[in-house]
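Taking it in order: structure first as C-alpha cells, then the write-up.
For this view, one protein chain was removed and the others were kept in their places.
Going by the order they are written in, the chains are A and B; count residues from 1 in each one.
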Amino acid sequence: MNAVGLNSYLFLAFVLFLVGVMGVLTRRNALIIFMSVELMLNAVNLTLVAFARFLHSLDGQIFVFFVMTVAAAEVAVGLAIIIGIYRRSETVNVDEINLMKW
Amino acid sequence: MLETVAFYALAATAVGAALLMISRRNAVYSAVFLVICLCAVAGLYVMLNAQFLAAVQVIVYAGAIMVLFLFVIMLLRADSPAEGLETLSFQRIFGFVFTVILLFQVGAFMKTAAPGAPAGGMSQEALAASNTEMVGELLFTRYLYTFELVSILLLGAIVGAVVLAKRKL
Partner (left out) sequence: MEIPELIITTVKIIIVIFIILTAVAYYTFAERKLGGWIQDRVGPNRAGPWGLLQPLADGVKFFFKEDVIPLNVDKPLYVIAPLITLIPALITFAVVPFGNRVTLFGHTIRLQIADVNIGILYILAVASLGIYGIVLAGWASNNKFSLLGAVRSSAQMVSYELSLALSIIGVLMVFETLRLNQIVVHQGQMLEWAPFLPRWGVFVQPLGFLVFLVAAFAETNRIPFDLPEGEAELVAGYHTEYGSMKFAFFFMGEYANMITSAAVTATLFFGGWQVPCLDWSAFSPPAAALIQIASFSAKTLFFAFLFIWVRWTIPRFRYDQLMRLGWKVLLPLALLNILVTGAIYVVKNA
C-alpha cells in the first residue's frame, strides 16, 4: 500500500537528528547551536508524524503541535538570553561565555 | 513510484540542507539552509497526510522562528564572528567521532528491529480528507488540559522574553 515504509522515515529522521547533534557539538556560534537544536526537534517531530501515519492515529500529530509550540516559546526566550549575553560580553561564541558573573 | 521519488528528493534536500546548515561559517547562510530543510520536512508532512502540520510548520518555523533568528543575527552582526579562542579544540573531533559511532549503533539497531505496534482505528481516507478538523477536535477534547498548559507556557515565554530583552523595566 505504501511505497515508502515507516523505516525509511525513521532513518531519515535519525540522520537529521544526528546532523543536529553534530552541529551542537562542533559549532561555537551560539546562534548556530540554537538552530541545530531546532533541527533536532524537527527530526523528532518527523518520527512522530511518521508513526501517526503508519499507526493510523492522530495523537502523534497533536504531539508535534505541542512540540512546535514549546519550540516557539523556547526560541523567544533563548534569543532574548543571547541578546542579553551579547550586551554584556559582546560575543556569541559559547567558549568565550565562561564567566558566571561579570 | 511517484511517492518514492518524492520521498527521496525531499529526504536528500533535507539532509543536504541540514549538513550545509552546520558547516557554513556564515550564520546567515546557516539560517537560510535551515529554512530550506524545514520546508523539505513540511513536504514530508504532506506526504504523511499531515497537511495541517505542514502548513503550521511553514508558518511557525519558516515564517516566524527563522525570521526571528535572522533578525537577531543581523541585529548582533553575528553573521561571521571571529572564531576566537578555542578553549576546547579537541571537542570538534570528539563530537564528529561520537556522532558517527551513534549513527552506526542506531543503524544496526534499526536493521534488526522490526516495528510492530497496534494500529489505531482511523482510515487514511478520513485522515486525508479533513485533517485540520480532526486535529482540532482531538486538541479540544482529549488534549484540552495539555492545550491550556501550553498556553500558560507561551504566556510565560512572552513575559520572560520581554523581561530579558528590555534594558530597564
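Of note:
The rule we apply is simple: contacts are C-beta pairs under 8 Å (C-beta built on N, C-alpha and C of every residue); 3 or more make two chains touch, one makes a residue touch a chain.
Given the structure is predicted, the values throughout are model-derived calculations rather than measurements.
In the full assembly, the chain not pictured is in contact with B, by the touch criterion defined above.
Within the complete assembly, B:A62 is the residue of B:A62, B:M110 or B:L138 that touches the hidden chain. Per the touch definition above, the residue from B:S30, B:T99 or B:N131 contacting the chain not shown is B:N131. Listed residues B:V15, B:V32, B:L103 or B:L138: the one in touch with the omitted chain is B:V32. Those residues of subunit B that touch the chain absent from the view are 28-29, 32, 35, 51-52, 54-56, 58-59, 62-64, 67-68, 70-71, 74-75, 79, 129-132.
The working rule: only the chains that are shown with their structure count from here on.
Note on chain placement: the centre of subunit A and the centre of subunit B lie 6 Å apart, centres being C-alpha means. Of all residues in subunit A, those touching subunit B in their complex are 2-4, 6-12, 14-16, 18-29, 31-32, 34-36, 38-39, 42, 45-46, 49-59, 61-62, 64-66, 68-77, 79-84, 86, 91-93, 95-96, 98. Listing the residues of subunit B that touch subunit A in their complex gives 1, 3-4, 7, 11, 14-15, 18-19, 21-22, 27, 30-31, 34, 37-38, 41, 44-45, 47-50, 52-53, 56-57, 60-61, 64-65, 68-69, 72-73, 75-76, 78, 81, 83-88, 91-92, 94-96, 98-99, 102-103, 106-107, 110, 115, 117-124, 127, 134-135, 138-139, 143, 146, 150, 153-154, 156-158, 160-162, 164-165.
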